[in-house]
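All protein chains but one are shown in place.
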Amino acid sequence: MSERWTLLKRNLLDFWKVFGRNRPGMLGAFLLASSLFLAIFAPWLTPHKPTDTMRDANGKAMTFASPAEHGPLGTDDAGRDVWTGLVYGSRISLMVGFVAGLLSMVIGSLLGILAGYFGGWVDNLLMRATDVLLVIPDIPLTLILVASVRQLNLGVSPLVILILVIGLLYWTSTARLIRSQVLTIKERQFVARARAIGAGHAHIILKHIIPQVMPLIVANTVLIVSTAILVESGLAFLGLGDPTQPSWGTMINFAFDRNAITNGAWWFYLPPGLAIVWVSLGCVLLGNVLEEMLNPRLASHHLEDESHMVARPATESAVKG
Amino acid sequence: MTVDVHWSVTDTPKNHAAPLLSVRHLSTDFVSAEGKVAHALEDVSFDVRPGETLGLVGESGCGKTTTMMSLMRLLPAAGRITSGQVLFDGKDLLALSENQMRGYRWKEMAMVFQSAMNALNPVYTVAEQIREAILLHGVMDRSAADKRVEELLDRVGIAKTRKNQYPHQYSGGMRQRAMIAMALACQPRLLFADEPTTALDVMVQAQVLELLKTIQRELGLAVVLVTHDLGVVAEICDSVVVMYGGKVAEYGPIDLVYNHPQHPYTQRLLEAFPDLNKPGDVLASIPGYPPRLNALPPGCRFEPRCHRKIEICASVSPKLIDVSQAQEEGTLRGKKEGELSSLRHVAACHLCQGPEVTY
Partner (left out) sequence: MNRRDYLLRKLLMALVTLAVVVLMDFYLFRVLPGDPVRAVIGRNVRISREAQEALRVQFGLDKPIFPDQFLATVAQWATGNLGLSWSFRKPVTEILAAKLGNTLILVTLGQLLSIVLGVALGLFAGWKRKTAVDVSSLAFSLVTWAIPTFWLGIILLAAGSTWLGLPTGGALDTSNLDKPLWETLPDRAYHLILPTLTFTIVYLGEYMLIMRSSVLEVLSEDYILTAKAKGLSHWQILRRHALKNAMLPIITLIALNLGFTVAGAIYIETVFSYDGLGKLFQDALDKQDFPLLQGAFLLLAVTVIGANLVADLLYTYLDPRVKAT
């Protein structure tokens, strides 16, 4: 057991040595980490509550106050502090994004492993299912699913509905990726050897396949989470979020509906969008770098620059042999 | 083991001609992204006369393909030719611009790659691809080119009716023959063949080799054949260059090299051939690993694996020695002065006796 632990530690250390030198990757990690920081330490980063109304010297609500009048990010149409909204909103956006992303990743990985490992009709069924799902337009489908579930008045928070719908619809790319990886792993010797000594399917999957496929799952999770965050923000913008627990998308929805644009209150709609970009960019940079490290690209192609090919010192013109 | 060389290589007219291709002191490096340098080739020299078939043999990684790629200046992005000359008809190809070099490609020297599925573009027909080569360099119009395509395919034994098919519709052997047809499209004087039969099964291998021999005889084509298969070399080559660790280990007419190998590596290679007359013998092999090209030893590169090494081998790199004189080869050679200089048998080994070779 301890042997496996030391091996793991050494692998992580090696990974860190390579990753630490990768600038886009480190940038991505920083963006992500800072967003998490914002979400976790929200109450300490602002003296106000998201529902507090900012009032001026005369007790009047400061609606659409610019950052110059009320820092750092001004107020919205109801006089609430935008920075506070942003900081607390991070909790919602990130929470929904992570949980939905995780859900979709779990479903996708599970299906991908099963399809890749067992092949045959299981694989066929899965591939046809993903084909069907991929063709149907995703946002309209998500919208009508959320709309029809909500009108059932099941008493659950709209956020839960969002998480479930996103998680249940966005697993296809993960499933395909993991499946093809499992297919490659299956070809390797040790699977055949394990089968030869009578190991059962569950054992092989748990002990051999999953550890090999785990790095790819991790890399892919980061990308799926960013997709979930973007989808959630879009749905929230269209009004399907929880108004009592506004995410960044909901903030932009409010800004749009309540004429922040015509009122020139850019501090209301700009920061939440930037926050979404901040997090998504972080995830995408990190995810791409991780995937690149796992499936490195070819070093060069045939049409690269040839000016360095003949690198010898200049000689006189052709000499008769 | 003695190789039965069927024809006499020493008295044919081609031996008297001036070399078509002269490689002199060619050195090539590969530079990695981090700046590490691998010395893939060092001081490689040999000649190819018109109509001659030269074999380039060695194990994987010895530099034979790199040599060929350097000669046509088709190295990958990391390749650097650091010194030497490649004289084609007296003109140094390495001194040309890329534009000028393109004029030589296919027109003077063409190439046949290993029968990879993708050496031919899958979205164009075979006829279209051959025609492209003709129209690019030739002075023919389209209809003349079309006729020539049919001629070429006919020469390699592919039916005219199949000319408008796509590469994936051809078998492996057919694809290889199509590539040969394409290579001959502009009537080059030199053909490079990189492991042309390695990916084929034995029957097809024989066909393709036979084809190469025939074409060569008919067209007076010079061929440089890169392979690790000594048997193939024995069948169609006039001379052979044995490479090891990026350097020339031995070079000479095939009957001399095969029957009187001077370099220990060549000797072991030939010994490793199973002898059908002695089925019970243990297969010989060469222990050890090829040298790492970015951490080369100061002495002979074969020294760690050599069965005849002496003390000096580890510290001093052997020069090329002309071993022709020291051998009892009088029976196989005419004593005509003019020939001898172009039929040298050379080897890079401290054990060899003879004058140093200077190219």
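Letters A and B mark the chains in the order given here, with residues in each chain numbered from 1 onward.
Quick note on the criterion: a residue touches a chain if its C-beta (ideal position, glycine included) is under 8 Å from a C-beta of that chain, and two chains touch if they have at least 3 such contacts.
Please read these numbers as outputs of a predicted model, since none were measured by experiment.
Asks: Looking at A:V18, A:A33 or A:A147, which residue reaches the missing chain?
Replies: Only one of A:V18, A:A33 or A:A147 touches the chain omitted from view, namely A:A147.
Asks: Check the options B:A18, B:L136, B:A159 or B:V316 and report the residue that touches the missing chain.
Replies: Touching the chain that is not displayed is residue B:L136.
Asks: Touching the left-out chain: which of B:G90, B:G103 or B:P355?
Replies: Residue touching the absent chain, from the options given: B:G103.
Asks: Go through chain A and note every residue touching the omitted chain.
Replies: So the residues of chain A touching the unseen chain are 128, 131-132, 134-141, 143-145, 147-149, 151-152, 226, 230, 233-234, 237-240, 249, 252, 255-256, 261-262, 264, 266, 269-270, 273, 276-277, 280-281, 284-285, 288, 297-298, 300-304.
Asks: Extract the touching residues of chain B with respect to the undisplayed chain.
Replies: With respect to the unshown chain, the touching residues of chain B are 72, 74, 102-107, 110-111, 113, 116, 118-125, 132-133, 136-137, 166, 168-169, 179.
Rule of thumb we're sticking to: only the chains that are shown with their structure count from here on.
Asks: How many Å are there between the centre of chain A and the centre of chain B, using C-alpha atoms for each centre?
Replies: Distance between chain centres: 53 Å.
Asks: Once bound in the complex, which stretches of chain A touch chain B?
Replies: Per the touch definition, chain A meets chain B at residues 299-300, 302, 304-313, 315, 317-321.
Asks: Show which residues of chain B lie in contact with chain A when the two form their complex.
Replies: 18-19, 22, 24, 27, 29, 33, 47, 73, 75-85, 87, 90-92, 94-95, 98
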